[in-house]
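One structure follows; several queries about it will come next.
One protein chain is absent from this view; the other protein chains keep their places.
Note that the chains are named A and B in the order they appear, and that numbering of residues resets to 1 at the start of each chain.
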Amino acid sequence: MATYIARRLIQGIFVILAASMFCFIIFQYMGDPVLNMVGQYASFQEIEEVRQNLGLDKPLYVQYGRFLWNAVHGNFGKSYVTRVPALGLILERFPATFELVSLAVLMAFITGVVMGVVVALKPYAWRNRLIMAGSLAGISIPTFLIGILLIMVFAVFLEILPAFGRGDTLQIGFWRTGLLTVSGLRHLILPAVTLAMYQLAVLLRLTRAGMREVMTEEYIKTAWAKGLPPRKVIFKHALRNVLIPVVTITGLQFGELIAFSIVTETIFQWPGMGNLLLTSIYEGDQPVIVTYIMLAALIIITANIIVDILYAMINPKIRYD
Amino acid sequence: MIKTRIRSKMFYSYLHDPSAIAGSVILTVFVLSALMAPWITPQNPYNLEEVSLEYFLTPPIWMEGGQMPYMLGTDDQGRCIFSTIIYGCRTSLVVGFSVVLIAGTFGIIIGLLAGYYGGKLDTITMRLADTFYSFSTTLLAFLFLGIFGKGSVSIVIMAICIAGWVKYGRTMRGSVLEVKQEAYIMAAKATGASDIRLLLKHLMPNAIPPIFVIVAVDLAVVIMLEATLSFLGVGVPLTEPSLGMMVAIGKNYIYAGMWWMIVFPGAALIFLVVGINLFADWLREELNPKIERKG
Partner (left out) sequence: MLAVTFIAIILGAAGPATAASTLIVAQDYPPRMMNPHGDDSDAGLSYMANFFDGLLQRKGSDGALVPALAVKWDHPDLLTWRFYLRKDVKFHNGNDFNAADVKFTFERLIDPEVSEFTNTGKQIDLVEVIDDYTVAIKTKQPIPWFANNMHQVFIMDKESTESRDPGDVMVKPIGTGAYKFVEWVKGSYIKMEANEAYWEGAPPIKKVEIRPITESSTRFAALVSGQVDIVTGVPVELFDKVLKNPKLQVVSRPARRSIFLGLGNKPGTPTADIRVRKAMYMAINEDEIIEKIMRGHASPAAQVPDPPTIGYNPDIKRLAYNPDMAKKLLKEAGHEKGFDITLTGPNDRYVQDAKIAEAVARYLAKVGIRVKLDVKPKSVFFPEVTKGILDFYLIGWFDGTFDMGRTYFKLVHTRDEEKGFGVFNGAAFSVPEIDKLLQSTADIVKPEERQKTLQKLNKMAMVDHIAWIPLHYQEDLYSIQKDKGIKFQPRPDRWMVYKEISK
């Protein structure tokens, strides 16, 4: 098992390296960042001097080599726009994104699974038809549209929830949190619901489908026959098996989650990492873009490895050699 | 022979499932409208000569200030909302079908080869697939377009295909692995059938059914993805708005009370995707043998 994890980690490092190399190559086509770093009245010479100063005139492999050397020492370069270390800039925004994503995942998971179970057990009641219709809408409405519709209803029309920003936040050590103020919590509602909606619908349908399949399995029928109380049958046996693919898929959807959080942060002006990525792309802030991609890759790969390990622990039939 | 019976059973179930019929009707309406766009719309909103600033920001005709032929109102450049929706749906459908076709074909081929030959080819392609998949189609497409993007439909299609092939590849491979063991395949092999013949005539047709569900679901997903990318500004060009971009344009006006620029394109997008999903749901139920069904 340990060798498996080690191998996955090494593969992961390769992926991160490949991603960063890819970025560097692409940046050659991205337009000249130097111009945004000199004043409006800089002459051609001054522009060239800045270019040399930053080492942007050196061949690609030299730049990349220097970047890697620095990265290993924890230096991911300075943002072209704000001239502060790129890594720090991104990590500063990590709490905002983390709080948003965690709340959304929590909401989606709990609500989705619970409703999925409820609907699976009584498929033909009217209430359940409504929920299923709702879940269909949930996977058919793109995240950005959900966000905008929620803003239109709750912020513009009804005026009861704020449409942008994080509200008041408190700084605890290095973590800036919005969870400890009423204002912070209010600002969290719409973005979290927006982000959660799609996942919720997917989990709901997945749980329902899984439950319906599992209920026909032999060991469940045996459990019924044995006269076990329904609660035990459902939770102890059926749900446990359904949760395996559900959890796996949630873990594997990390990439999608990160992507959708970018959209959500943009719509609600949420000061998180996704928002930073978007503005960095518009501004051509290459150090921040590369650092973000590497960080995102790290998170995704770690999530995948954790899911694999969990899966192996739950399902003894899987063997990793 | 077995296949004909299954087909007629499916057809029967199709005719009796309201959501399946609803789904396919909606989809057909959209496809037909997109095809007949030049004839059913009063204006070609992508043609700069036909659009005039004179009629900008008019509301739908049932509100004060609305005027024919702009039934659903106009946007801030004077484009007729109805026309732009129809042309926008065209873009959505073109992107959707193209990606499914290109990524699908590519993925199916990879899946066939990986599943059949196994070994190094299998490991490498699946590792690659894993990596691409974990980054998610959305993120990869967004990064690709954000950094390269020159705003054209073909580049958007390319961007989505980068990771779009993975689900086809994996599903096909899994399906091939199962079918590979079947008796008739072994028999064909034993009688000395060539690899290509085996792949094309025997493996593929039998391994392909799960792909149908993937196609239907993927179509919906790709259409939503194109809308999201256009909304973020990295998709279609500004002068040829698709549904997503229409929402992006309209969102600046919601506070001014000009809701028609978002609500109509948004509704169109939702209907289109719901239609596809209804059909996909029915298809999935049909092809899944494990569910207990009523009647």
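Quick note on the criterion: contacts are C-beta pairs under 8 Å (C-beta built on N, C-alpha and C of every residue); 3 or more make two chains touch, one makes a residue touch a chain.
Remember, it's a predicted structure, so these values are computed and weren't measured experimentally.
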| item | value |
| --- | --- |
| From A:Ser20, A:Thr194 or A:Asn275, residue that would touch the chain that is not displayed | A:Asn275 |
| Selected residue (touches chain absent from view) among A:Ile16, A:Leu103 or A:Ala163 | A:Ala163 |
| For chain A, the residues touching the chain missing from this view | 30-47, 49-50, 53, 81-85, 89, 92-93, 96, 155-156, 159-169, 176, 182-183, 185-186, 189, 269, 271, 275-276, 281-284 |
| Interface residues of chain B (partner: the chain not displayed) | 48-49, 51-54, 56, 76-77, 233, 237-239, 251-257 |
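Keep in mind that, in the parts below, only the chains that are shown with their structure count from here on.
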| item | value |
| --- | --- |
| Whole-Å gap separating chain A and chain B, where each centre is the average of the chain's CA atoms | 23 |
| Residues of chain A touching chain B in the complex | 11, 15, 26-27, 29-30, 124, 136-137, 139-145, 148-149, 151-152, 156, 209, 212-213, 215-216, 252-256, 258-260, 262-263, 266, 278, 281, 289, 293, 296-297, 300-301, 303-304 |
| Of chain B, residues touching chain A in the complex | 127, 130-131, 133-136, 138-139, 142-143, 146-148, 220, 224-225, 227-228, 231-232, 244, 247, 251, 254-255, 259, 262, 266, 269-270, 273-274, 277-278, 281, 290-292, 294 |
